[in-house]
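As you look at this complex, bear in mind that one protein chain is not there, while each of the others sits in place.
Chain lettering (A and B) follows the sequence in which the chains are written, and residue indices restart at 1 in each chain.
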Amino acid sequence: MLNDNQTVPLLETVELRKLFKLKGGSNLHAVDGINMKIYAGKTLGVVGESGCGKSTLGRTILKLLEPTSGQILFEGNDITKYSVSKMRPVRKDMQIIFQDPYSCIDPRKSVIEIISEYMFIHKLYKSRVETFNKAAGLMDMVGLARRYANSYPHELDGGRRQRIGIARALSLNPKFIVCDEPVSALDVSVQAQNLNLLMDIQDELGLAYMFVTHDLSVVKHISDDIMVMYLGKCVERATSDELFANPQHPYTKALLAAIPKPDIRMRNKEFQLIKGEVSSPVNVKPGCRFASRCDYAVPECSQRDPDFVETSPEHFVACYIVNGR
Amino acid sequence: MAHTEIQNILEIRDLKVIYKTDLEVVEAVNGLDLTIGKGKTLGLVGETGAGKTTTALSILKLLPSITGRILQGEIYFDGEDILKKSEHDMQSVRGNRISMVFQDPMTSLNPVLTVGDQIAEAVQLHNPDMSKEQINERVAATLNMVGIMPSRSGDYPHQFSGGMKQRVVIAMALSCEPELLIADEPTTALDVTIQAQVLTMIRELRDRLGTSMLMITHDLGIVAQTCDDVAVMYSGIIIEAGTAEDIFLGDKHHPYTVGLFNSIPNLDIKSDRLNPITGLMPDPTNLPKGCVFAPRCNHQMEICLEARPGVFEEGTHKIRCYLFSEAAGNSKAGVDLNAE
Partner (left out) sequence: MNPQKVESTTVDNFKRPSQTKEIWRRFSKSKGAVIGFVLFSIIAIMLLAADFIVPYEAAIKQDFTQQLAAPSREHFFGTDGYGRDAFARLLHGGRTSLSIALLATFSSAVLGSALGAISGYFGGKVDSFIMRSLDIFMSVPDILFTMAVVYALGANFTNLLFALTLAYFTNYVRLVRSQVLNLAEQDYVEAARAGGSGSTRIILSHIIPNAVGVIIVNTTLNVAKIILYESTLSFLGLGMPPPQPEWGLMLSEAREFMRTAPWLMFFPSAAIVITAASINLMGDGLRDALDPHLKS
């Protein structure tokens, strides 16, 4: 899917790093040297457990957090050092949808005001009426009945509130949206409705998504490519089909095996457990971050960072074992 | 209830619970029937607002006293009707014979007491005669049981990760070897690899101690992996119940159950769109007169809108739907609901 190397990716990061300074001078390595490319109209799924830096990555790309080092290229332009005012026009093209349908919208604004907010900021339309008309059009698009226009967020359920967030993100006609766990706070049936909506919108508007989630089964449906993160590092990247058909990194395998399958025929099969818990991202030592939990770890794993090697076309893995050292 | 031999640890009959405020009446549980066999695990599945937690709180008589009210029904625990017990009697049941584990471990742990002290407190409360040494031994054994080094008993809750805290909570719940463990979404707040660890632990402990369990969850995967029996709940009503085989392998299902299964993104099949149930759960302050699922159901018939359907039974499998009832003609019963 990424074979067409001639085209410039819509978004690219080069060795992107985000460290948080903690009291006492130590550093928290939230995002630690991420290289990724997202092409127009495609979806990159970013998967990992809590604390792996996936949400920080999404916010750093949008420059909601200042990157520590590395580069962010949007449509070929290096936006890493852009000032707040220089970012403003770029913000129209890159948007974000949040995880928490409760805190992502201002409880004191009505639905139509929330959806119109960005259009007012950028003065996209001449009059208030015109802006509200556009907002109403967006409500139709995300499947929110217009009678909710004057409602306040607390009158709506989580799924509908999430749709307000989606409509707001779409209001500036962006080319790229970071979806930060957009469905994980929702019930399965509503989750499925909203996933379908996001896919329909993508088909219609040709958007690119970076879909951040902890849920592999959700990401499979929506992504063209998937990147698996562990403690700020990317451990494996491949096309969606390839990753599920042929997972290589021990962590990816463990992640897949840990999902409880809704099938009782597999019931007596034990979960393939990985031992221990995610170690601290503070002042990390060199070496594979997963080594302490990995069943296959060899001494080399905790000495030097493994290289990110292309094991088969468009399938990259950072593991000494898989890559034969 | 004249039981010669009690086979069911828990039996709920026609339970109705409302939350009443000055403004409105929320019908949380509307005639619920539930049975858990001794030593069995029942999975109670449903979405937010289905009344799962209300059911659990009713079993412990812990409904918020100002708003919550049990209108009717019986809850037999080991043959005795809990609803007839006094608050004093209930205190010896709670934690001792029935324990509950909540979704967020932090709400069950006191942040200013060490983990060891909290387990010791639970043990002592239910075994007042134990000596200090015996209690300490029990605390160490309990921590060992859930895979935490007993040397950490002097640590405070914030020094543990989410997964470990939930293990401690489960350890506390099991420390008195209750006959029934109610686990309300015990792993929802945890990461998937940690969830797998905790679920494995729950499974092992349950099997070793022979505890009966009510597993409340929205995740059909967890149900498939841990439960013997399943009850699917919707708007305060059990719309389908049976053994795990009935639910996961049977060919007849309530349309809601079918919708629930279709909503889960399937790892094995690559399909572009999911098949969710359209619409939302009905407003619990204003439930439909007929079948609670009828407004969202694509097999809706006229009768569905008029009266609540009865139960269709086939062996252990129970379905509350007109598609299978006599009234609508049994010919419909074989209909393939998966064909959309």
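By our rule, a residue touches a chain if its C-beta (ideal position, glycine included) is under 8 Å from a C-beta of that chain, and two chains touch if they have at least 3 such contacts.
Being a predicted model, the structure only gives us computed values, none of them experimental.
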Displayed chains contacting the withheld chain: A
Identified contact with the non-displayed chain, of A:Met141, A:Leu256, A:Leu273 or A:Val309: A:Met141
Touching the absent chain when the full complex is considered, from A:Arg91, A:Arg160 or A:Arg289: A:Arg91
Of A:Thr13, A:Thr60 or A:Asn196, the residue in touch with the unshown chain: A:Asn196
Residues belonging to chain A that touch the chain removed from view: 59, 62, 64, 84, 87-88, 91-92, 95-96, 98-100, 103-108, 110, 112, 117-118, 121-122, 129, 132-133, 136-137, 140-143, 146-147, 149-150, 152, 154, 165, 168, 172, 193, 196-197, 200-201, 204
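Heads up, the rule we're going with is that only the chains that are shown with their structure count from here on.
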Chain A and chain B, separation of their C-alpha mean positions in angstrom: 32
Touching residues (chain side chain A, partner chain B) in the complex: 49-50, 157-159, 187-193, 195-196, 199, 214-218, 220-221, 241, 244, 254-267, 270-274, 277-278
Interfacial residue positions of chain B with respect to chain A in the complex: 47-48, 161, 163-164, 191-197, 199-200, 218-226, 244-245, 248-249, 259-267, 270-278, 280
